[in-house]
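Excluded from the complex is one protein chain; the other protein chains are retained at their positions.
So, chain A:
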Amino acid sequence: MRDEVDASWLALSRLRRRRFKQCIEGCSRILNESPYDQLVWTMKARALTTEVYVDETELEEEGVAEILLDDNAIASMPRPGTSLSNPKSSSSDHALRPVSSSGRPMTGFSRPGSSSRPMSGMSVDQAFKGNRPGTSRPMTTLGREVRLGTASMVNQSGVFIDVEKLNMRKYAARPALAMVLVEYLLHVEVNPRKALELCSEATQKEGFKSWFWKRKLGQCYYKLGLYRDAEKQLRSSLKDGEMLLTYFDLCKVYLKLDIPNTALDLLKKAGESFREESRVIIGIARIYDMLNDLENSSKAYKMVLEYDAGNIEAMACLAANHFYEDGPEVALRYYRRLLQMGVNNTELWNNLGLSCFHSSQFDMALSCFERALALAADDNEGDVWYNIGLVGVGIGDLALAYQAFKIAVSVDGNHAESYCNLGVLDLRKNDFDSAAAMFATAKSLAPFLFEPLYNLALLMFKRGNLEEAYDNVKEALVVFPEHRESLELKKELMGSLVGLR
């Protein structure tokens, strides 16, 4: 019976049911017989595109080249709060909340691009290390784009469309085909230059009036790194047709240009046209997060939940905010809600355990950690053990804490926080040499943490090594300028260093 079904209908049906591989196979078969069947050609192109489609509205991980050679920022010394690389300092949070490598407080949701924004004067080594040394590291830009392209080509025998031989003018005359082709060029071939050629032809044909082509032009320019041209096209596209996605594209361009306040204004304007659109509000919340403006970001996340009660990102961020602002019982509620939503991973169980422990619901706390451990993979097991260690410290069972931190370190050799705490435990055992070595390791692994620096400084001070103590406390103050204990230690050190006797 199946043989009687029309092959192109079957392919169409498969495309709709998102069975891309089968669809592509079917299309290839038909195209072998009749290579000029436009319908089938379109279907195949769409299937290939959709298979590798990346949601362009999401932020993206920045490549090494972008981190190191970022010269798009307008001001090299921006005022606080106007740039992503110089966000408002939030002194009180620093001590209470863990920070990412750029010194920004952790948000409740791990998303690309938010934490790897380069600080000024980042070295090549640091750029290659990524957020957490060893566990992740930025790819090269081309690496990311090319791999997406090659992955789909491998499954395919022969080249589907020979890009170099395309006559752009011919395609531009047929808008339906051109629209499919441009998506294919951008996502499958990853050839923004060719796509740009097609776009410029097409937009000319449409008399510079089509929002679609202008938006695509903007995207091509964005991929080529010509952000100012992209901005111009996207702005113009918005005039022809106000589309939500165009707003997101433009917002991304502004973030690349490091003018977050303009991006915020843009999203707010989009919010006026597209009311009750949670994606706009979550975009606003993310930018506030990047600027360290936790108050406004929490407000925005709350608003997101009003429109979209199932938004996991908003819930996770709110939970984290509550947890670090001394409201573990509220955080617990949010995490429970996440659990009800069907999220079931190590991080969530770990956070649940911590919230339970801190809001003194002891009967549930430890079983949560057990579950977290059971689900843990290599990259997050260290964090779970670290938290178990903290529980050990909390209940005064230092042997348990010591073992847990040791395991954390062995699972994740770059877990600087655990090294730091091991150092403190060593200090309690009067094992000064080992403690100093632990702090030094933590310091080399995570120069963005102030705790190992301060601890090392204090240890050196107590052992009478004033110069080293001074160097370390100075570094600690670079990381966290308002740290009171460091300031006091520095003052005392200054007194000892200028003293005559």
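In this text, contacts are C-beta pairs under 8 Å (C-beta built on N, C-alpha and C of every residue); 3 or more make two chains touch, one makes a residue touch a chain; residues count from 1.
Rule of thumb we're sticking to: contacts and distances are computed from a predicted model.
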Omitted chain (choose from "Mitochondrial import inner membrane translocase subunit", "Cytochrome c oxidase subunit 3", "Exosome complex component RRP45" or "Bardet-Biedl syndrome 1 N-terminal domain-containing protein") - UniProt protein name: "Bardet-Biedl syndrome 1 N-terminal domain-containing protein"
Hidden-chain contact residue, picked from the options A:373, A:466 or A:487: A:373
Candidate in contact with the missing chain, chosen from A:206, A:308, A:329 or A:485: A:329
Which residue of A:27, A:168, A:294 or A:409 touches the chain not shown here: A:409
Given A:246, A:421, A:441 or A:472, the one touching the chain that is not displayed: A:441
Where the unshown chain meets chain A, residue by residue: 64, 128, 133-135, 137, 139-140, 143, 146-147, 150-151, 154, 325-327, 329-330, 332-333, 359-363, 365-367, 369-370, 373, 378-379, 385, 388, 395, 397, 400, 403-404, 406-407, 409-411, 413, 433-434, 437, 441, 444, 494-495, 498-501
